[in-house]
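One structure coming up, written as structure tokens, with questions to follow.
Showing just some of the chains, left in place.
The first chain written gets the first letter, and so on, giving A and B; residue counts start at 1 in each chain.
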Amino acid sequence: MSGNTIGTLFAVTSFGESHGPAIGCVVDGCPPGLSISEADIQAELDRRKPGTSRHVTQRREPDTVEILSGVFAGRSTGAPIALLIRNQDQRSKDYGNLAETFRPGHADYVYTQKYGFRDHRGGGRSSARETAVRVAAGAIARKWLAERYGVRIRGWMSQLGPIEIPFVAIAEIDGNPFFAPNAAIVPQLEDYMDLLRKSGDSVGAKITVTATGVPPGWGEPVYGRLDAEIAYAMMGINAVKGVEIGAGFASVSQKGSEHGDEMTPQGFLGNHAGGVLGGISSGQDLVVHLAIKPTSSIRLPRRSVTLDGQPAVVATHGRHDPCVGIRATPIAEAMLALVLIDQALRHRAQCADVVCATPVIPAHPLG
Amino acid sequence: MSGNTIGTLFAVTSFGESHGPAIGCVVDGCPPGLSISEADIQAELDRRKPGTSRHVTQRREPDTVEILSGVFAGRSTGAPIALLIRNQDQRSKDYGNLAETFRPGHADYVYTQKYGFRDHRGGGRSSARETAVRVAAGAIARKWLAERYGVRIRGWMSQLGPIEIPFVAIAEIDGNPFFAPNAAIVPQLEDYMDLLRKSGDSVGAKITVTATGVPPGWGEPVYGRLDAEIAYAMMGINAVKGVEIGAGFASVSQKGSEHGDEMTPQGFLGNHAGGVLGGISSGQDLVVHLAIKPTSSIRLPRRSVTLDGQPAVVATHGRHDPCVGIRATPIAEAMLALVLIDQALRHRAQCADVVCATPVIPAHPLG
């Protein structure tokens, strides 16, 4: 598969650099008849947009999406849907001094080794700007999943640096720029971020993303497993260094008598599995956690090398996120949507005629 | 991609159920001219084999591999290499009473929901027996990677249930059935396992797998990233619930000034990145950690349901691993090999003509 396409039956091919004319994607395989508008997609993009609080990058991008194809009379036709987002607020001069050096922790060095040279402006293709495209494509996927199956995808920040964020309520997520499901803790998060910004440093975060309403049966063992596809999609988000499903790394020290989710006719008695068993959805809530590393672009000086291997010191100025995790929630949600729609289509390709006599075991409530 | 194939240019298609006539795979895309023998592959399989210690399942399988195609005069021809392993020690009667119920934590329920029915014997297609195939295919990949690039892949157990296993030396790994890189701690692990076995319960484990000698430049941003492919391959191993690269979930609370690996002409000054930056290998050691959940098949009775949704109690007898993590190391190594060879071939497809003037920054020593 080409490296810039994700999905097989709902395939999203992405393009665009941070400081090029535009970013965008082609979504191929959308079922026909889905009502789609630029407004639907714009709503999701606006959740991700830079410059929405003092805690994130101050680059001003309207991120206005244009639908170029695949929609007629307000509905998807089955033809590929191309989405275009023009770049506007590139400040390439901010990057001028970086043409000759590699920023530690970024992809500059590896892109040069791989391709022989790189577009140094704004991180070029490696920039997190590309994630806007995923959110746009994800908007289409989410809509179909909700309408066709009643699937709801929700994510939130569960940890900011050292600060664990106890889950209070989904309703609180959209009330703060952190996507924290806990209004009470927000002042503490803001104080932390203000100090961080002054220090010129950065910190990581942990994101949790869930999906409810996923029917049992999605996933293609033994390699196209649902959990494997989720891990692929999430680890593929810039700055992600770890992915867990359900109990994740806590499973290591758990006993089988504790970890295994028992079943009764009234429902599952737990969800350590996080909604996936044997690589297939169980009908329980999907629960995924991502570890996001601290931003590599910091104002503090860092040792590095020049293009020809000489020592250098790099301090990144310009407009950067001190914690990329703050804006990661919509991206993680979008990626989960892209995985789920592809899995849904794959499942019905092979199993549309299956009739299962076993009743569906109700999910354990999300806790 | 079909769900039973992994890889694009070095594509492995797997088949076989736990209690069917045979398991096996077809390896398509192996570069020609690689010397390959059944002995090469058998050596890797023997590391994984059941019945090699009292701590693992007592199913006796010789796991003898036969090469059916793709090798002539001792060398790969470029044609697909088919590997066959006949099943011998199936004890289907052990599973007779499970035809009508679902074992909690296993794939029984989800397979039935997906396909309408299932081969209940030994877990059918969902059985961990299939992992023997991955180890077989991985043997070919490892050989090529070692000969062509000097890549060495090594894995070990870094935690058994609650017991953290400090790394002492690679040389100690093969001296105990746990693949623990620490001979001194082995008695403690054995005592723990003896108690566990008596209790009828199971526990999880954490596996670390590394690769040295990987040149910079492997990985296909933005979706076919090396870390994404690794996560896909590892999360796709039965019983894995979490994958980390480098610092993994520790990144969450790290500062950028700590996490970012500085570069000097003499080498990288750290490897929190775990060998991957921007989705591309950096030339540093690849470092991956897996969280393996506790075995679902335990002797303790567990609540479940029957095929038609009635309450039931399931206690699994027969021959099972109280800790599947104990035999996971060779599988994780094999999966890393499969990912790396596919990435190596993809890289040279696109970038064989690239000349990079920037010298390669030496890796930070593995620590």
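In this text, a contact is a pair of C-beta atoms (placed from the backbone, for glycine too) under 8 Å apart; a residue touches a chain by one contact, two chains touch by 3 or more.
Given the structure is predicted, the values throughout are model-derived calculations rather than measurements.
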{"item": "Oligomeric copy total, full assembly; chains in place: 2", "value": "4"}
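In the analysis below, only the chains that are shown with their structure count from here on.
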{"item": "Approximate Å spacing (C-alpha centroids) for the pair subunit A, subunit B", "value": "26"}
{"item": "Contact set on subunit B toward subunit A in their complex", "value": "1-6, 8, 14, 102, 104-107, 109-116, 125-126, 130, 159, 161-162, 201-206, 215-225, 227-236, 238, 240-265, 269, 272-274, 277-283, 291-298, 300, 302-305, 307-311, 346-347, 351, 354-361"}
